[in-house]
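Not every chain is included here, but those present sit where they belong.
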Amino acid sequence: MPTLKATMTPGMLRGLLLVLLGIGLFVGSGATALAAGGDPTGADTLAADPNAGLNFAWVLVTGFLVFSMQLGFALLGAGLMRAKHTVNYMTKSFMDFCITGISYWAFGFALMFGASGAVIGGAVANGLTKGNWLIGYSGFFLTSDAYDVTTIALWFFQMIFAATAATIVAGMVAERMKITAYLAYSFLIGAIIYPIYGHWVWGGGWLATLPFGSGARDFAGSGAVHVIGGTVGLMGAWLVGPRIGKFNADGTPNQFKGHNLVYVVAGTFILFFGWFGFNPGTTLAATDLRISVIAVNTFLAGATGAVVALYLGIVRTGKADIIAACNGSLAGLVGVTASVAYVAPWAAVVIGAVAPLVQQAAANFVERRLRIDDVVGAFGVHAGGGLWGLLAVGIFADGTYGGVSGLVAGEGGQLVAQLISMGTVAAWGLGTGFLVFGLLKKTVGLRASREEEMEGLDMPEHGIEAYPQQVD
Amino acid sequence: MPTLKATMTPGMLRGLLLVLLGIGLFVGSGATALAAGGDPTGADTLAADPNAGLNFAWVLVTGFLVFSMQLGFALLGAGLMRAKHTVNYMTKSFMDFCITGISYWAFGFALMFGASGAVIGGAVANGLTKGNWLIGYSGFFLTSDAYDVTTIALWFFQMIFAATAATIVAGMVAERMKITAYLAYSFLIGAIIYPIYGHWVWGGGWLATLPFGSGARDFAGSGAVHVIGGTVGLMGAWLVGPRIGKFNADGTPNQFKGHNLVYVVAGTFILFFGWFGFNPGTTLAATDLRISVIAVNTFLAGATGAVVALYLGIVRTGKADIIAACNGSLAGLVGVTASVAYVAPWAAVVIGAVAPLVQQAAANFVERRLRIDDVVGAFGVHAGGGLWGLLAVGIFADGTYGGVSGLVAGEGGQLVAQLISMGTVAAWGLGTGFLVFGLLKKTVGLRASREEEMEGLDMPEHGIEAYPQQVD
């Protein structure tokens, strides 16, 4: 299969290794870091902030939980695939966080937080001093003064968010996109697409400083992670085209069943579990006791989303549709993510109750109007739920946290900032998604051959089936 | 399928949403909370207790681990089901924690802890001041002065315990109970059954203040969670009746095999993992260094239970019975849960060694004497193991923690208190289980039709199989 081989040669691998060695030896040494003002041991940082140990542990442990979401996405998607494409999907799911993580280490983090002067509780990240309203540009490769315990703790947490955005796309373009094209995309979302929007809203860029309300707010990433993933993936799914047989000649869609509902539900459980890292961890400090409210709001929105979706299904069709309940739950979780620190528990219930309605409407719009083939329905969950989440900040923020007040607290300005961020994130995700997948389509090509797709991508691209049939 | 549809209409959903909005807007606002004396931001709480950040993080992270047990129960049970009922079981497992969580938010927590004046380390939960020896009644919906970081942290941890009790029942009534009846039960265990007994033993009620020993003690819920789940489930399994073909005309049982042993063992691993949240987290404080002893006792009891059960199987049948080992391990974990903070590691080994004997005897009693069809054997593990656990406090508590001393420390009074609590919890679980499932049987009906059961519940109730057979 020459298309795969052609993308990489042994010489390229060796060259890459030498580049890394070079970077390390010339700018990455411990002596350089100390001379440059980083704190690679943490002794100075702990002396300056006695709570740093607690807050570092919080950031890391919640980050580990977010990491577990990668498995959740992998299982959820795998269950919704047909068996013959399962190895392909699992490979994409496993590799995307690896590749996105590496590109975020090399480039993305510097673009996103290069000028943020970020803190973890009372500890200040070193080496993040260069940038402007549009983009940051320091901290590349975590070398020099960015070889610093605080900067590196921040990197870890943020990297896993980048990887979450990346993997949302895998399910949308599944069962027909070539693995090499997907891996190239994974590099680019971690290096460029995710970080630049992230800079605008979390890295000190222009959205965070809008003169309405408290500026655009997106606490844990309804927009920065989920809408980005959902909109970039929509462009991927559109440009790669629908699966063979997905749409009839008159444009009406057919439903393909997945192959394992246990994986689907298990994946959703794991995603729900990981969300307890995603949202509470975003305080970056356990000394911020609002973490308890955040955890509870997360739970209530996810639980309510599931309940509303399940009973909606019962009312409409007489069936207790578990896939709808899983998606409803995830929509509730995505939906509460932007406002989770700013609202009261009752509001989390309302946000979670509305989320599956938005999610289902968005999914239907994509499938029936746009006629784009989003295999796992991720657009509804992540883009639909995420946009609703950004809006909900402007409605339900009650003024008890961070000074963010929405309509229920009698303030209208926040809603303006949120609407601007909703338009911006959708435009950025759709625009960059179009450029990246368009570029890949023109160059390496996005789509497996018709024969490969009919056979299933597993044997042609990976040489193995998910469930090999052993003779003995 | 009109029975499902009839339970809920779109108007009911809309009405529910409006009720929630109303509650929120009129009593749930941030301003109301502050005026009422709650601390929704946590600033006052942290100022009063500098360790609050650590202890909140401990409560939340261990609570997240307990949440993961939901997946453990789901996989363990799914593996023990026949494939044709698997979607039904997974749906129940996924929905019960959602519904129980919501009913515990609305009602249960207030009944359980309404008068507890509970603390997390040195932080005091606000808004929990009303109640008596029988029942509490403040903190409904976490509004007003219960919109408070400490109260809400406590709610989170306790809610997941309620959800654990709830989901134990799913496996016992599996393969024949209708989803709608099961979901109604889920609401009631979270709203009423679990909280009222919980109040008696954990919320400052009469069992905790018995004039024997230190009063009835159940550290992390051998009784309050596991016996409740096991006994309520026994009534459910009895009232719904045995599966078609389970018992022969002469009353002897047949064994149905499950469909996936990998799920069974994986589920047990995850439950074991989650128990490290369940038991150590119950200190509600990492500043209570006994957490290390608790973690180790948990491990030793679970490991010993598995080893004894496995070798018992080898001795009896010549086979290394992995299902017995999994159940033995879980029985050891349930068994040590009540006493886990009060005993030494050697005692945890003894408790874990005895637990599978009790579990197997209880399971055999239910199946061969009572002729009740407990699909996954949860009565033996949770009720059998749990009652043994309550007893073990009276025997092995060594006086090194919380002033609780049992026979090994030369005190007999604690045993009296434990025996009273054993009778009480069994009576409460059996009684309320009978009432709830009896009521549901008379009204919506418990049991799927004979045709549905023969076909498997998945297609009739959910419209999808666990492992759809795709044509291409």
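Note that the chains take the letters A and B in the order they are written out, and that residue 1 is the start of every chain.
Going forward, a residue touches a chain if its C-beta (ideal position, glycine included) is under 8 Å from a C-beta of that chain, and two chains touch if they have at least 3 such contacts.
What you are looking at is a predicted structure, and each value in this text was computed from that prediction instead of being measured.
The full homomeric assembly consists of 3 copies of the same chain, 2 of which are present in the displayed coordinates.
One rule holds in what follows: only the chains that are shown with their structure count from here on.
Between subunit A and subunit B, the centres computed from C-alpha atoms are 33 Å apart. Taken together, the subunit A residues at the contact with subunit B in this complex read 51, 54-55, 57-58, 61, 65, 82-83, 256-262, 265-266, 268-270, 272-273, 276-277, 280, 285-293, 295-296, 299-300, 302-304, 306-308, 310-312, 314-315, 317-323, 325-326, 329, 344-347, 349-350, 353-354, 398-401, 408-409, 454. Residues 1-2, 4-5, 7-10, 13, 16-17, 20-21, 23-25, 28-31, 33-34, 40-43, 45-46, 52-54, 56-57, 59-61, 63-64, 67-68, 70-71, 74-75, 78, 86-87, 90-91, 93-95, 97-99, 101-102, 105, 141-143, 147, 149-150, 152-153, 155-156, 159, 179-180, 260, 263, 461-468, 470, 472 of subunit B are the ones touching subunit A in the complex.
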